[in-house]
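One structure coming up, written as structure tokens, with questions to follow.
Of the protein chains in this complex, all but one are displayed in their positions.
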Amino acid sequence: MTTRAELTEKIVAHKTFNDIKWADVATAVGQSKEWVTAALMGQISLSKDQIEKAGNALGLNFSDEETALLMTVPYRGSLPSAVPTDPLIYRLYEVISVYGTTMKTLIEEEFGDGIMSAIDFTMDISREENPAGDRVKIVLDGKFLPYKMY
Amino acid sequence: MTTRAELTEKIVAHKTFNDIKWADVATAVGQSKEWVTAALMGQISLSKDQIEKAGNALGLNFSDEETALLMTVPYRGSLPSAVPTDPLIYRLYEVISVYGTTMKTLIEEEFGDGIMSAIDFTMDISREENPAGDRVKIVLDGKFLPYKMY
Amino acid sequence: MTTRAELTEKIVAHKTFNDIKWADVATAVGQSKEWVTAALMGQISLSKDQIEKAGNALGLNFSDEETALLMTVPYRGSLPSAVPTDPLIYRLYEVISVYGTTMKTLIEEEFGDGIMSAIDFTMDISREENPAGDRVKIVLDGKFLPYKMY
Amino acid sequence: MTTRAELTEKIVAHKTFNDIKWADVATAVGQSKEWVTAALMGQISLSKDQIEKAGNALGLNFSDEETALLMTVPYRGSLPSAVPTDPLIYRLYEVISVYGTTMKTLIEEEFGDGIMSAIDFTMDISREENPAGDRVKIVLDGKFLPYKMY
Amino acid sequence: MTTRAELTEKIVAHKTFNDIKWADVATAVGQSKEWVTAALMGQISLSKDQIEKAGNALGLNFSDEETALLMTVPYRGSLPSAVPTDPLIYRLYEVISVYGTTMKTLIEEEFGDGIMSAIDFTMDISREENPAGDRVKIVLDGKFLPYKMY
Amino acid sequence: MTTRAELTEKIVAHKTFNDIKWADVATAVGQSKEWVTAALMGQISLSKDQIEKAGNALGLNFSDEETALLMTVPYRGSLPSAVPTDPLIYRLYEVISVYGTTMKTLIEEEFGDGIMSAIDFTMDISREENPAGDRVKIVLDGKFLPYKMY
Amino acid sequence: MTTRAELTEKIVAHKTFNDIKWADVATAVGQSKEWVTAALMGQISLSKDQIEKAGNALGLNFSDEETALLMTVPYRGSLPSAVPTDPLIYRLYEVISVYGTTMKTLIEEEFGDGIMSAIDFTMDISREENPAGDRVKIVLDGKFLPYKMY
Amino acid sequence: MTTRAELTEKIVAHKTFNDIKWADVATAVGQSKEWVTAALMGQISLSKDQIEKAGNALGLNFSDEETALLMTVPYRGSLPSAVPTDPLIYRLYEVISVYGTTMKTLIEEEFGDGIMSAIDFTMDISREENPAGDRVKIVLDGKFLPYKMY
Amino acid sequence: MTTRAELTEKIVAHKTFNDIKWADVATAVGQSKEWVTAALMGQISLSKDQIEKAGNALGLNFSDEETALLMTVPYRGSLPSAVPTDPLIYRLYEVISVYGTTMKTLIEEEFGDGIMSAIDFTMDISREENPAGDRVKIVLDGKFLPYKMY
Partner (left out) sequence: MTTRAELTEKIVAHKTFNDIKWADVATAVGQSKEWVTAALMGQISLSKDQIEKAGNALGLNFSDEETALLMTVPYRGSLPSAVPTDPLIYRLYEVISVYGTTMKTLIEEEFGDGIMSAIDFTMDISREENPAGDRVKIVLDGKFLPYKMY
């Protein structure tokens, strides 16, 4: 029996070997590259129609068993340990570890007591050209949800 | 002996009771509100001059012992556990837990093998007005650092 | 050899692909949807008769080996880590992390020293319509068990 | 310097010794007993006015330092370890450990992919009379927040 | 401010230095030695009357602050780590680690699916004379609580 | 290659499906039900003769590879995590977590400094009839081993 | 209030500053240097008489509070984390980590199924002169305790 | 593909079933029983010649793949968790947990600041006859390595 | 499906059995031995051309599936636990555990507040002849990256 993790590895290996771009798969599916990549990395469920379109763009013909896996809402969480070991992902964790209380106090000062939603949420990853070396720009954008008195 | 953590608590309690804004302290110090807040939350060291300006803006007269603490480069890390328990901070951790491998593959596709720096790095936290409920917008901006062959 | 976890995955994938509802399986088995779902998710043992009825409703013909797995009282615990990473399940964990001591003091004030049973216990999950957005309503209902002097 | 945890212990010891009810403090503050108790247990911030009313109801005269602590949005999380050791609180954790994937699949079947908010959220704790032994009834009620495509 | 843990240490040191027996304190309080010892070790709350009797038997005059601590239902859990390091206590943990699944299958075979209550529960610790060396006999006695279908 | 854990699962599934009792297997082997069950659950090694008798009683014909596994002294420890998640086993862990220091001080008061052996040790699990609900009675009986001066 | 850990630190600092040898304290107490050192490091309880003799040898006059601490059977475990960070102690841990299964299989081959007691146990630490560099010789000597059938 | 752990299990099962002694394998290889057992338990690499001799003594004909595994310097560490669950191995861990700081202070008093090597190290495990019950004697013998000033 | 870890094991076993040197593979690939070894140990991605050259030098003919694995940027992190158990690797961890704060304060005194990059980074491992025993010399060389005010 194939697991969701094995299917992710198969998709990534196929994409790498054949030099396919996530953005092209996203165009075929008709959603943003961030959303489609997350889905194919095993964090979001897809409809049968989206799976077929993604399969065509990738040049993979998903079996019924694979399609069922991609349709199921996954048990989310893409990392093998609570503290990530991969340097690219660790740097993001470090930002939260170091600046987490700073972010908290600044958001609470601006909005009052509440949180930034991680569900009503989008992210955008882009390249920013810079003569001193190009920069990665990550925009996290989530609805503010206030705690309420009752 | 005062610890750095106790000094942070003292600053925050004083700020809250007297309704002082981080942005006003930042203006007095002459740096961004993100940088100054992080410094006063115990994650960045300040110069004697900056400490005096911050003290004036806060209405706190820092002792020599407190000044020495604020001058020392801290052992960074602002959270009491590897997985944060505070909901506002947890949501940021969740974004990395769920979308970390997505961010990794998209950055690597765009830039090649490397990371986003968490040192040559700035962040910006702002309010985005929205009729469906205002949104928190967090921009993380770091230099791309490529792994090199040697 | 099939494991209990693999059997759960097979049942969920089959249900998803064929768009079968848990409530319909529950009706076939003759118990509540919460109880039957928990059993098929690997947390409660079923009788041979119940397994046959569930298999019919799902359109799955369980083998003797699979039937033995579903009959065995499982080593309970449905999550792969002490702190859940899946956002839906994490929110429930967060409620306990944040409000656990509040629940404790309110229950003890009302009932005296003791606990709410998690065994003589039922739960009910329903949708509550609301113009500001529908709500999830989870009712946890357990017998109060007092500590006794002896 | 007093910490938030020490202030909580002081409030609880005072309440216990003088046999004051949370419900009476809540009435004085003008909010539900669940909300007011959580605030005094250190998980929600209070306004100066609410702090004065709570102090009167408790027969405690909070100092400026204590008032500042009660006004500050806390770093939430009321438990000393990821897995709670207290039996009353552990039983709630066990419910999530055992039935977490059941809750997930039933909510997703009913609402689609998303979560129950732990912020736009209320809880209600009550006693249910029962000849076989009274029962604890905990109602968790949170807005459903759907994941969105973008 | 005294903490519950410091009060426990004070009681134990006083008892040890003055060679007082737990059984004598228990007689004064009017409950079993197991129950009274657990209460004074910080795991069960006592009434004002019981506290006064225990104080007399110990030769300690508890202050109001100490009495309030002994009256409060404690956050239970007497060990500083999830796996105990003390050899006497570790041996009990080892019994569960090694024989836990054996106990589970034997209880389930005899009683059906359910648990032994740790609340409607008593324990008895006694010495059993034996020419090959005296033995410790620990009897754990708890009500069987069956899981129910609903 | 079969592992010891897979062999345990095979034995338990076979026993459950065919409704065989541990006590009957124990009678065939000629030892107590607690000892034989623990051995077949993978915590005690058996002799070739005992393995053959157990196989006959179970209706399983163990291969040479399986016999070798059952003959090998196992790396003991029957639980997948330091804190057990299964409710039946957790309750026993909770007893130690809550009452561990109580047991320690009572045993030390009675016997002096030392431990209860978990090796020169027997356990007995039985049903105690009770009109208020039958009770599980677990007797742990181990030799007292004193620490010695040298 | 003094804790046991603080008393240990006081004894060690005093011993170090005044260049007193553990062996001399042991002679005064009348037991081996290993036993007496372990007791003063907080892992074994002492009698009033032994405490007085040790105090004289150290040149410390223990108060009643300190004497009570030294008389109490400690919650054993001398290390601040499960895996020791101190290199001298870590090397011993490493020996077990690397050679643990080797020790297990050799002891079981020689003695049958059982353990080496850590209670009916002595240790001896000595210097072994060697032209290639002196060697530390640690002898662990414990009674073999066999598992028994019952 | 065979893993090193599976090969260890195969060797142990074969040895157990055929009642072969480690000492006899060691004689064939021409090294001590401690060294040869550790190598075959997967903690030391062997040469092709040693592997052939060990194979002959065991009656196992190692394949090229198995030989390659036995030739590779292993990632050392023979235990599945940081705190061992097996009682025989745990007792050794307990000795370090309880007496670690005692060993440290005694070695440092005798030798100065440094460690006992776990590399320039031998161990010897033997049976010591004793009318009160035979004893396990473990001798750990390692070169003292001093920290140096520079 | 082959995993990246299995491929690493295959390469290492093949290299060991056939006595191939990493330096020779590195020469064939045209990069340093440190970089090429890290890549083949699964921590750096290789191009198709480099994979072919490495395969020729090793005498391994990588399949398309294996080539895809070697081309994919890996989820970095080469150790199975946060604290390494292998003695060679542990010694490096110990250096950081013991001297980490020393390194931090010396680098910050020399360079100001910032870090040594682990990305714009090379390492060199060499043998240093020494009559008192040859020495391992590890040079870590990374760009200093200063924290900036903004």
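The chains carry the letters A, B, C, D, E, F, G, H and I, assigned in the order they are written, with residues numbered from 1 in each.
Keep in mind that, in the parts below, contacts are C-beta pairs under 8 Å (C-beta built on N, C-alpha and C of every residue); 3 or more make two chains touch, one makes a residue touch a chain.
Just so you know, these numbers come straight off a predicted model, no measurement behind them.
*Asks:* Considering the whole complex, which of B:Asp49, B:Glu65 or B:Glu128 touches the chain not shown?
*Replies:* Hidden-chain contact among the options goes to B:Glu65.
*Asks:* Touching the missing chain, which residues of chain A?
*Replies:* With respect to the unshown chain, the touching residues of chain A are 83, 85, 87, 90, 94, 97-98.
*Asks:* If the missing chain were put back, which residues of chain H would it touch?
*Replies:* Counting over the whole complex, chain H touches the hidden chain at residues 31-32, 34-35, 44-45, 73, 75, 101, 104-105, 108, 113-115, 117, 119-120, 122, 145-150.
*Asks:* For the chain that got dropped from the picture, name the residues of chain B it touches.
*Replies:* 1, 3, 64-65, 67-69, 71-72, 75-77, 79, 82, 118-119
By our rule, only the chains that are shown with their structure count from here on.
*Asks:* Fit chain B onto chain E over the CA trace and report the rotation angle, somewhere between 0 and 180 degrees, nearest 5.
*Replies:* Roughly 145 degrees of rotation.
*Asks:* Using mean C-alpha positions as chain centres, tell me how far chain D is from chain F in Å, no decimals.
*Replies:* About 41 Å separates the centre of chain D from that of chain F.
*Asks:* Quick check: how many Å separate the C-alpha centres of chain B and chain H?
*Replies:* Using C-alpha averages as centres, the distance is 49 Å.
*Asks:* Where in chain E do residues touch at least two different other chains?
*Replies:* 12, 34, 75-77, 79, 82-83, 85-87, 94, 97-98, 101, 104-105, 108, 114-115, 117-119, 145
*Asks:* Each pair of chains that touch: what are they?
*Replies:* Chain-chain contacts present: A-B, A-C, A-D, A-I, B-C, B-D, B-I, C-D, C-E, C-F, D-E, D-F, E-F, E-G, E-H, F-G, F-H, G-H, G-I, H-I.
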